[in-house]
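Only one protein chain is missing; all other protein chains are in place.
And then subunit A:
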Amino acid sequence: MEYVRAFFVGGLLCAIVQLVIDRGKWTPAGVAGSLVVLGVLLGFGGVYDRLAVWAGAGATMPLSGFGYWLAKGVMAEPRPEGFVETGAAVFRFAGALFSFIVAGSFAAALTCKPKG
């Protein structure tokens, strides 16, 4: 059942975003940025917590899930205080993903030549 929920929530989100892109008013990079910011806002509001419990990967896999990880780092207990702790807390969860992607991409650039 949780696979069906993940499939539907993730798929629906992608379909809506596809319609927004096809309308042609926003660039894909702008849409991606907006989606992440939307995830941050919903993550702070606590809405995304419930969505992530209900839909699982259907909520965490879209780019809004990356925003959720950023927000979750700040919102998870113990809450950070001040510039230093908040700045570090943003990467508490999202940093795992971001470091992995950046290091993996560098490794890919080390070993592979551009194709096509």
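As a convention for this text, contacts are C-beta pairs under 8 Å (C-beta built on N, C-alpha and C of every residue); 3 or more make two chains touch, one makes a residue touch a chain; residues count from 1.
Please note the rule applied: contacts and distances are computed from a predicted model.
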Options "NADH-quinone oxidoreductase subunit K", "Alpha-L-glutamate ligase-like protein", "Stage V sporulation protein AC (SpoVAC)" or "Multisubunit sodium/proton antiporter MrpC subunit": UniProt name of the undisplayed chain: "Stage V sporulation protein AC (SpoVAC)"
Touching residues on subunit A - with respect to the absent chain: 2-4, 6-19, 21-22, 24, 28-37, 39-41, 43-44, 52-53, 56-58, 60-63, 65-67, 69-75, 80, 83, 86-87, 89-90, 93-94, 96-98, 100-102, 104-106, 108-109, 111-116
